[in-house]
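Every protein chain of the complex appears in place save one, which is left out.
Up next is chain A:
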Amino acid sequence: MLRLMAKRLLGTASRDIPSRPLQILPRLYHENVIDHYNNPRNVGSFDKNDPNVGTGLVGAPACGDVMKLQIKIDEESGKIVDACFKTFGCGSAIASSSVATEWVKGKSMDEVLTIKNTEIAKHLSLPPVKLHCSMLAEDAIKAAVKDAEAKRAKMNGTLKGADVKSG
């Protein structure tokens, strides 16, 4: 059947001098993805050893992608005041992590845990084959929060210990 369609298309092209070229539907990146790829927001690194920095390092071995997402927590409010990322992967993976860093700023750690990969994918109009890139970004956020919380717990634990000693 495909052969018939192809013949018909070719037939038309040769009969009429191409007034309308053969239209092949391209698979394009959504403009949001291109925007994030060309003007990535928040690329960079924070000091991993800073107690107020949570680092999420995740990878998708099947496609060789690796994503690092870092969040900076405000000591008092516990909210995320800054975020940065570094991603080695496809345009969709880069865009997903870029979007993630934008979305976590100004939110509390509990709040960002509710960010779903489907929301990121929708914002970037990711095709099914790229859904796992947004999943990777969601996992990166969760990993960063987990790290930040662990550091905070450790810090609080040490402080409590210090109080007991001095008291």
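Going forward, a contact is a pair of C-beta atoms (placed from the backbone, for glycine too) under 8 Å apart; a residue touches a chain by one contact, two chains touch by 3 or more; residues count from 1.
Assume contacts and distances are computed from a predicted model.
Undergrad: Under which of the names "Fibronectin type III and SPRY domain-containing protein 2", "AP-3 complex subunit beta", "Signal peptidase complex subunit 3" or "J domain-containing protein" is the non-displayed chain listed in UniProt?
TA: Missing chain, per its UniProt entry: "J domain-containing protein".
Undergrad: Among A:V58, A:C84, A:V99 or A:V145, single out the residue that touches the unshown chain.
TA: A:V58
Undergrad: Among A:G78, A:G106, A:P127 or A:G157, which one touches the chain that has been omitted from the display?
TA: A:P127
Undergrad: Touching the missing chain, which residues of chain A?
TA: 1-4, 57-64, 66, 68, 86, 88, 90, 127-129, 131-132, 135-136, 139, 143
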